[in-house]
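Complex shown without one protein chain; remaining protein chains in place.
Letters A and B mark the chains as written, and numbering starts fresh at 1 in each.
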Amino acid sequence: MAKNIKKALKDFWYGKPHTAEEGGRRLGELYEDKTGLLKHREWRGVKDTFYYMYMIWGYNYVHMITDILKYSNNPIDFVKGTWRYRWMGQTYLPVIHWFERGLQGMRGEALAASAWHYRAMVSASIQQICNFFNADTRLHGGKENQAYKTSIYANETTCGTMFYPWMDAGYRYIPMEMIPYFVTCHVNSHTVLNYIDAVQSIGLPGDPCPMCQAEAGIFVLDDVPDSAPFTITCNEACDASVSTSTLQDWFFDKPLFSLPMPMQFDDPLVKKYCMKEIEECWKFIEKQTGVPFNWDSMVKRLERQNKLQRDEWEKWEVAGKTDYYPINGVAQALFRIFSTQYGIQGDFWEEASEKVKKIMYKCVEKKINPFPKTRHRVIAWSCAPLYFSNWCTWAYNCWGLNCIINMDSLMFNMEIRTDSYENMLEDLAQYHMWAPMRRMAVGGMHHIFELWEYMEKFNCDMVAMYDQLQCKGMQGVHGLFEDEFRKRNIKAFWMPHALPDCRTVSRAEIRRQINDYMTTVMHEEPLDPSLLDFDDSMTW
Amino acid sequence: MRDLKHLIYFENLLQEANNDLVKQAKAEGKRAIGYTCYFMPEVLLDLPGCFSVRLRAPRCTSPDIATYYLSGRVCHYARSLMERALEGGYNFLDAQMATETCTATARFQEHLQQKHLDSVDDMRIIDNDDFFCEFSDIPFKNNDISYEHFETQLRAHVLEPLHEHFGIDTSDEAIRATVEKHNEICRLINEIGDYRKLDNPTITGYEFHVIQLVSLVCPKDLILPYLRETAEEMKTREPDDKKNFRCKVVLAGSENDDPDFTKLIESCGALVVCDRFCYGAVESRVPIVLEEGKSPLRCIAEHYLKTSNCPRFMPQDEMRARKKRIADLAKEYHADGVILASNKFCEYWSYERVIDTFILKRDFGLPVCSIEKEYINSASGQLRTRFQAFVESVEIKHIQEGK
Partner (left out) sequence: MCKIGKFFLKFLGIFFAANALLFVVFFFDLDGKLMFNVVEPFLKKHYDNMPRRDRLQEPYDMDKFPKY
């Protein structure tokens, strides 16, 4: 009896322990059947529960409102936009649940640090949403206001860096699909299905990359704000992306500049060509805006971007060499891809990075292991399932698989020199060609096999091999990876998925694949058996 | 119509990549250079001492081992090439001039490439000590910057390796002479193809498809006499008294090196009078013009970027103009409609086909049959039904228009 009371008090104060042997927390039992909603939130102990309630849940609700007030020219536009656009209303209201899925089971420094990454992403998303709505002619009676005239639309995979030269003059880069498509998949995977279905309804087969399908589907379903007078497109990430541009051009029907990313990027001749194309793109923007390229505007932001890159390297150093890195897999991956793609358009990335570094160094100094139940250090390779980007959180809670780094984070992995225009342009060309899903996926298959190098660098002993079923580039190296895994005796599991489309491979199926691997190949027992099998088929 | 004298011979040449003429050229000491995409200028691979072979994998219906390497979710064409390569069907190749112009074929060619890295074992698929595979970067646009880039790529990744490995003469004079020979092939193919423009054509789409393909897969020197003879034969070839087709169509779309597919369409009553697809003649048989004041290589680079209608091209004006070009072809060849065919898993053409299907019908008034096919068309029954229905719809349209 006394023992039970003591344990109950301990559980109340510290939260229940992780593993089944310790009389664990059984996180799987918190879920309602199918919906993935929580019967109740996890009790993480007094300190972490209230930290979560005030500093994450409450803090973010409040800051979502202050962010809207900060970035919106008129909050009424925000309401009108929410009513007009499905991707807005259906997706962003339940954003706090996105935190919940990514942060489940986290404690202490891991909880705090990972949440700061989420906070920055929410802030950046609200800024983009406001940029859309401030300028959208549909919300302003067809009027092309000043915000419209000073917005630059581009395909979401064109890096924001490209547009720094115009930002001092008040121009904003709005990635056309990042908010309507990319971020929505993470927050609410239901929304994107409408766009995929829309583009297939006009005759597109179901097999092209579903990301590109969704990007085109937003246009088919007339769900893209009319917020800029011209656009830039590119061929990232694949053949389907090239073709998506064609469909988008039809429905956008405004001046469009194609900024190609050459494929054979190791070739110095190719870099020269890419530099020229970037300059052509800048000439196009100058012509469309009437505003010249501003070197100071470029340099100012590049230096901040370089600092952010150096911060990331610092974090990776700790991640690779110690057990004190406090960011979980999903927070690491999404922050990195979002910040590098969107670029410096606010101070949210830097603020979050500073806070996270502080927490990280605290862990280093005090030798705090934020993921104490780590059994395997995992590197995730290829492109991730957007609807289940929080698989890493689940995998840590269930199996002790700690996802240290992923392939997408390793793109854009460089500083850009600012000592001269020529050096800047040369580096920018490289940066442009090292975009997400390209740095490893094109330009020769030896790039994709840099996996071994990064495994060593990040001290990983296991590979989570994403298997995007509709990615032709990755499917095309499937057999060689199998051969190499066998030859090198590397522990690797395949994770089939269809990027944004949770209907093709469900989350439960992904979990089942990992469970099977861990039991039949690794012969391991789950840390939290309640997470092995549960039905969250209807969840966001 | 009387059978073409060399048709059966041509058909036999298409039965395998290492055909009799390829063997003959190899026996004469020439180097066989493989390629897959229009963006790799075949004319440069036909320089004296070597010859181009555009890769095909005829009769490959079950690419099992290739499916292990490339998975079952990439296009059947790439997998079939891979399977044929793994079977040893391309061991005659001395080099592969590769392009990363579509992901699936790029992956296939990367498997052929010997990389000598620690990170991945080379497969040595092509069992030939001399073999090498070299990639060129192909631009996505057709502007001056791209012409210049393409020229430098062709010099660095085609001409120089050919010279270094095999001592091929890559001088301007050699290129000019090769262009001349290439243009003769183009003139002959166009001359033969122009008979498809007649009210009652004296050549079928199938026959033309076969002739065009042999010109892509055989050494030019060796196939040239047969083409000359066929062109002569065509001058006196009489059509059947009664038209044995119900309508004429342009066949446009993705990779297609299967003459039986054209035959299937024609068996349903639609005569294929124009072939605007990868491996077709519309672009590849436009003669190359060598302009004064420009190097022949520059002219070649410009030619291939200017003539291509590939949906890989991204400039806004180009994305739009190529729709109109199909409509113009229908007019030029007096076609009643367009069949748009994309290979399953071909991402470029999946989209392009959707847009063309709407635009050609809506803005140009052309009946369109839009289908998805495999590299080798085992599902011919379903396709036959589609084509028959399309032919009937074209006929009904004619009746309604009082034609």
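Simple rule for what comes next: a contact is a pair of C-beta atoms (placed from the backbone, for glycine too) under 8 Å apart; a residue touches a chain by one contact, two chains touch by 3 or more.
None of these values were measured; they are calculated from a predicted model.
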*asked:* Need the list of shown chains touched by the one chain that isn't shown.
replied: A, B
*Pick out which of A:Leu256, A:Cys392 or A:Ile514 touches the chain that's been left out of the picture.*
A:Leu256
*Which of these, A:Leu93, A:Ala169 or A:Val521, touches the one chain of the complex that we don't see?*
A:Leu93
_Contacts of subunit A with the absent chain, listed as residue ranges_ = 35, 37-41, 53, 57-58, 83, 86, 89-90, 93-94, 96-97, 100, 188, 190, 194, 202, 219-222, 250-251, 253, 255-258, 280, 284, 540
_I need the residue numbers on subunit B that touch the omitted chain, in ascending order._
143, 315-318, 320-321, 323-324, 355, 358-359, 363
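The criterion applied here is as follows: only the chains that are shown with their structure count from here on.
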*Using mean CA coordinates as chain centres, what's the subunit A-subunit B distance in Å?*
40
*Residue ranges of subunit B in contact with subunit A within the complex*: 68-71, 73-75, 78, 100, 102-104, 106-108, 110-111, 113, 115, 117, 119-121, 135-141, 143, 145-146, 148-149, 152-153, 156, 311-312, 314-316, 319-320, 342, 344-345, 347-348, 350-355, 357-358, 370, 372
*How about subunit A: which of its residues touch subunit B in the complex?*
202-205, 207-209, 212, 216, 233, 235, 238-240, 242-247, 249-250, 255-258, 260, 262-264, 267, 269-270, 272-273, 276-277, 280, 442-446, 449-453, 469-470, 472-473, 475-480, 482-484, 487
